[in-house]
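Sharing a structure here in C-alpha cells format.
Removed: one protein chain of the complex. Kept in place: all other protein chains.
Here is subunit A:
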Amino acid sequence: MTVSALAPALCRDCLEAFDAACAPSRCPTCGSGRVVWHAELRDLAIAHVDCDSFYASIEKRDRPELRDQPILIGGTDPRSVVATACYLARQYGCRSAMPMYKARELCPQAVIVRPDHGKYRRVSADIHRILHSVTSLIEPLALDEAYLDLSHREDIPEALADIAQRVEQEVGISLSVGLSYNKFLAKTASDLQKPRGFSVIGRAEAVAFLAPRPVRAIHGVGPAMERRLQGDGFTTIGDLQQVSEMELKTRYGAHGGWLWRIARGQDDRSVTPERESKSISAETTFQQDLSRPADLLAALAPLAERVERSLRRHQMAAAGVVLKLKSRDFKLRSRHLRLPTPSQQAGVLLTAVRPLLEREADGTLFRLIGIGAEPLVDGALADPPDLFSCREHDGQ
C-alpha cells in the first residue's frame, strides 16, 4: 500500500488526528468507535450543524424521568401538530408536522409535552455562543440549525467535533454535523447519520452520491414541484443529471438552472451571517373558529405581546403592522398599515391594527389570526420621545 492511498481520519471523542488506508473501526489512541474518515476531510469548509430532535432533547434533558419514554412536543388541541418527536417516538412512525391525534394513534403511550419556546430560544442562544467561539460566519436557519463557513480555519474537522462535544457537555443535548464544500451538500450530510452524526460528502463522490436520491431531497423542491418533476419523468436526482441545462431551463425557467446545478452538487450560495429578518410576527390557530371582533381582538393581544418581546430582543421596531386572518375555508387575508412613528409596544400595535380588524370582522368565521411587525426598523427609532409623554391621554 502506498502512502498516497492514506486518507485523513479524526477521532470525534479524543480529537486524535491520524491517517488511515481504510475506514478505521477504532481510534488507535482512545479506542472509541466514533471515527470520521474521508479523503477530502481536510479540504472541505462548509458545515451544517443540526440539533437532534431539538425540543424533545431539551425536555428529556430537563426531565430525566422522560429519558426512556417516547415523547411528542406539541399541543393537545384537535388542530395541534407535532413540533418534534423524540427518536423513540419516531420508531412508532411519529414525525414532526404530523397532526397530534395521528401521532397519538401511532404511539398511544407517548408523553405529550407542551412546547416552551422561551426555553428553546435560551438553549439556542447557548449553542450559538459555542458556535461563535469557533467562527463568526454563522447563518442560522432555525433555532436548532445553522450553516458554518470555516474556510478561514486550519483545523476544521477538529473544530466541528469540538462543537459537538461542547454542546453535549455544556448544553446537554446532541447535534449532528454535515461537512462538505457547499451548503446544499452540508445540509444533506448532516441528515445522514442522525443522531450524533458526523458525515462528509466530498467533491469526488458528490454526483454519484446524489444520483439515487429522490428529487424531493433538493432544497426548494416541495410536494407540488416533486409531482411536476415526477410527471416529467424525473424521480431521482440522477434523472436530472441525464439532461442538459438547456432542457431543464426550458421546462422550469430559472428554477431549472438551479435544479441542473444542484443535481451536479453545485451550489454557490454563500454562508450569510445574521440573515436580516424582514418581519417579526406571531399567529395562532383557534380551537374553534371565531368571528366576533371582541373575540378576535382578545386572541390578538397575547400575540402582540409576543411580537413586542421579539422586537425588544432583536432591538428592532415596527414601522408598520400586518394583520393576518385565515378564514374557515383557508382563504388568507393580509392587511397592512404604516405606523405614525415606529414602535415596540404591543399596545401601540394593537391600537393600530384594531380598525383593520373591525373592518375584516364582517361575520366571517376565522380559524387563524396573526399580527406582525413589518417593515422593521432599528430599535433606536422606537417610540420617539413625545411632548405629551402619556400617549393614552384620552381627550376627555
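Observations, loosely collected:
By definition in this document, contacts are C-beta pairs under 8 Å (C-beta built on N, C-alpha and C of every residue); 3 or more make two chains touch, one makes a residue touch a chain; residues count from 1.
The rule is simple: contacts and distances are computed from a predicted model.
This figure omits one chain of the complex; the name its UniProt record holds, of "Beta sliding clamp", "Cytochrome c oxidase subunit IV", "NADH-quinone oxidoreductase subunit B" or "Signal recognition particle receptor FtsY", is "Beta sliding clamp".
From the options A:Q193, A:T351 or A:T364, the residue with contact to the unseen chain in the full assembly is A:T351.
Residue A:P384 is the one among A:P78, A:G253 or A:P384 that touches the chain missing from this view.
As for the chain not pictured, it touches subunit A at residues 319, 340-342, 351-352, 355, 377-378, 380-381, 384-388, 391, 393, 395-396.
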